[in-house]
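Left out: one protein chain. Kept in place: all the others.
Chain lettering (A and B) follows the sequence in which the chains are written, and residue indices restart at 1 in each chain.
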Amino acid sequence: MWSFILKRLAQGLITVWFIATATFFAMHNVPGDPLLNDRAMTAAIRANVEAKYGLDKPLGEQYVIYLGNLMRGDLGISFTQENREVNDIIREHFPVSATLGILAVLFAAAGGVLWGALTALYRNRMPDYVIMFFVILGISVPSFVLAAVSQLVLVGTNAAFGVTVLPVAGWGTLSHMLLPALVLGLGTMAYLTRLMRSSMLEVIGSDYVRTAKAKGLPAARIFSKHQLRNAILPVITVLGPSIAAITTGGFVVELVFAIPGLGRYFVEAVQQLDYTVIMGTTVFYGAFLVFMVIVVDILYGFIDPRVRMQ
Amino acid sequence: MSQAQDLLTVENLTVEFDTYGGVVQAVRGVDFSVSGGETLAIVGESGCGKSVTVQSLMGLIPTPPGRITRGSARLHGQEILGRSRIDGREIRGAQIGMIFQDPMTSLNPTMTIGDQIAEPLQVHKGLSRRDAAREAVRLLEMTRIPEAAKRAKQYPFEFSGGMLQRAMIAMAIACKPDILIADEPTTALDVTIQAQILDLLQDLQRETGMAIVLITHDLGVVARMADSVAVMYAGKVVERGSVDDVFYRSAHPYTLGLRAAMPSNDPAIKQNLQPIEGSPPDLFSPPPGCGYAPRCPHAMKVCCQQPEETRLSDVEGVRGHASHCWLHHEKSPNKPSELYFSDRSGKGLEIKGAEANS
Partner (left out) sequence: MRANTKTVLDFSRLDAEQDVHAISRPSLSYWQDAWIRLRANRRALVSLLLVIGLLLFTLVGPWVWQVNPAAQDLDQVSQPPGVDRSALIVDPHEAWVVGDVASEVPGSGLRLAAAATTQSVRLAWDVLPGARGHRVYRNLFPVGPERAYGIPRAEFFDNSVLYFEDLLDLKPGTYYYTIVGLDQDGGLSDQTVSLTVDVQRVTTEAEARARGLVDEDQSLQSGDRVLLDLHPLGTDYLGRDMLARLMAGARVSLFIGIGAPLCFVIFGVLFGAVAGFIGGKTDQLMMRFADFVVALPFLLFMILFKIAFGIGPGESGVMPMLVALVLLMWPATARLVRGQILQIREQGYISASRLLGAKTHYLILRHMLPNTLGVVLVTLTFAIPSAIFTEAFLSFIGMGVAPPTPSWGSMSNEGIKTMLTTPHELIFPALLISITVLAFNLLGDGLRDALDARMRNRE
């Protein structure tokens, strides 16, 4: 198990290096001189930046400087905000995004497993049809539409009750987080529900569930000990990519609900072409996602004995 | 037949499945019985309804698409079809145990072998976790698994196929069932392992006195294990009786065909294998008459026209030896010499269907 974890971590490091390199060369390819951008580049920042990145030096040297800075954990200074380090920006805004993301992932995973198992157990009966209708809705409606519509509904609800049932936008308390997390997690939940349903159907038709029935076990025990545990495995394998989808999907939700998260900051940086912030955030997100996938892999190892024993 | 002493009696069992292509009549009126301590082998080719028959007894037919449309199955004289308990005891797992064809996929991959064996003990006998675990180790020892205590803590993927089938057997006999149903228990295993598993089953039967219903398409296994045989074809039992009766005094052309198609390692027999030409009938729309008629060398016009199910007759008055075949009808003029007949005149043929009709 330990060698497995170490191997995965080493692979993860190489992946992060690949992400950083791809980011560097993609951004270097940007047409025109980023420093000639007329947007809010003060002379002071410009001097700082040139000194720091050796922009007059050849590409290879710049790349080495960039990697060196990265290894020291230095993601650079914002192009548009004087003396603001990218690290500071991440430190300030990422916890908000992470809280929202964790809530959404929990919501998506719990809902996906529950609804997926239910639809499989009630296959081709009323609960299956009803849940699958909402699942298809969740898969087909873009998150920004969902966010906008839910906001609209909330405005209506708040007006109808004359009190603020849930705040429409902003950040701070749990009540601020509920709706955005719901909207953010819904698409993934729909996807996980489908996955869980088909996985559960396969388990229900499997030989070992037939064995469990032949042993005369009560349905509840068959469900909890034999069906659920096996059906959940494929859901866990896609949890890593799902976290990625939810984190980046957070951009839109943060934008619509006016949440001061890193995603919203990233979108703003993109719109203002704040190169260091774009690069820093991309590498940070990339590393975070690689790490999450490793965590999920290890988690999977603990649940599936076949992986654990290897 | 004196059904009173029989442990399990199945009569006129009929099972259908709804599919995209229509209704498949998988089992079309099956009769057989098993008495205590006996081994009954159900033989027949793939798709003839052997597995569906026993799975419907265990309530393992998924409904829908499957359904049991007719018939009865009585254990200790009590109906079990559509029920899960008789005499206050669970039928499945407690009174009837079952093992399956492919032990590799028939065990839960995420649960230890010991836990899986202990499960029926906890559920049916109310044993505590600890007692059930101890009993599971004892059962593994009983099925001759070395280092049983260590093995009980392992997962199915750490076992070989033969070991898994032993574990399956341990699980099936955990609650000391009266009947063990073994659905092609050796098909997926190596030949050397097959013999070990069959020996184990025989030994366990001797120790516990349980009856075994053995499903197989291997006539060698039948000869080695069974006391009596039921030969199935196209969803029906075409011949049944003791092993000797069915093998050496075959009364149905299909049984004869099976025997001719079986290889022999006796150097004295220099005969070539004779395959049965053609393929079984389409069970989406079974023929009105005998399903074997198109392939039968002795077929008569009546075979294609009328169902032969009422022609189940005790051949030569030997108790329990019966065959579904128009050739045994008293008026049938062509009785081939290869088939076993008591009496060319047809006397001594007791026609069971006649009682029902009168």
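Methods note: contacts are C-beta pairs under 8 Å (C-beta built on N, C-alpha and C of every residue); 3 or more make two chains touch, one makes a residue touch a chain.
Worth saying up front: this structure is predicted, and the values here are computed from it rather than measured.
Colleague: With the missing chain put back, one of A:Ile65, A:Ile102, A:Val141 or A:Leu228 would touch it. Which one?
Modeller: A:Val141
Colleague: Which listed residue, B:Ser72, B:Ser128, B:Ser160 or B:Ser279, touches the chain dropped from view?
Modeller: Considering the complete complex, B:Ser279 is the one touching the chain left out.
Colleague: Mind pulling the chain B residues that touch the left-out chain?
Modeller: Touch set of chain B with respect to the missing chain: 19-21, 65, 277-279, 281-282, 284-285, 293-295, 298-306, 310-311, 326, 329, 331-334, 353, 357.
Colleague: Footprint of the hidden chain on chain A, which residues?
Modeller: 14-15, 18-19, 22-23, 26-27, 29-32, 136, 139-145, 148, 152, 155, 205, 244, 247-249, 251-252, 255-256, 266-267, 270-271, 273, 278, 281-282, 285-286, 289-290, 293
Quick note on the criterion: only the chains that are shown with their structure count from here on.
Colleague: Could you work out how far the Cα centre of chain A sits from that of chain B, in whole Å?
Modeller: Each chain reduced to its C-alpha mean, chain A and chain B end up 55 Å apart.
Colleague: List the residues on chain B that touch chain A in their complex, please.
Modeller: 58-60, 62, 84, 90-94, 97-98, 100, 102, 105-111, 119-120, 123-124, 155, 157-158, 168, 171-172
Colleague: Flag every residue of chain A that touches chain B in the complex, lowest number first.
Modeller: 205-208, 210-218, 221, 225-226, 229-230, 233, 303-306, 309
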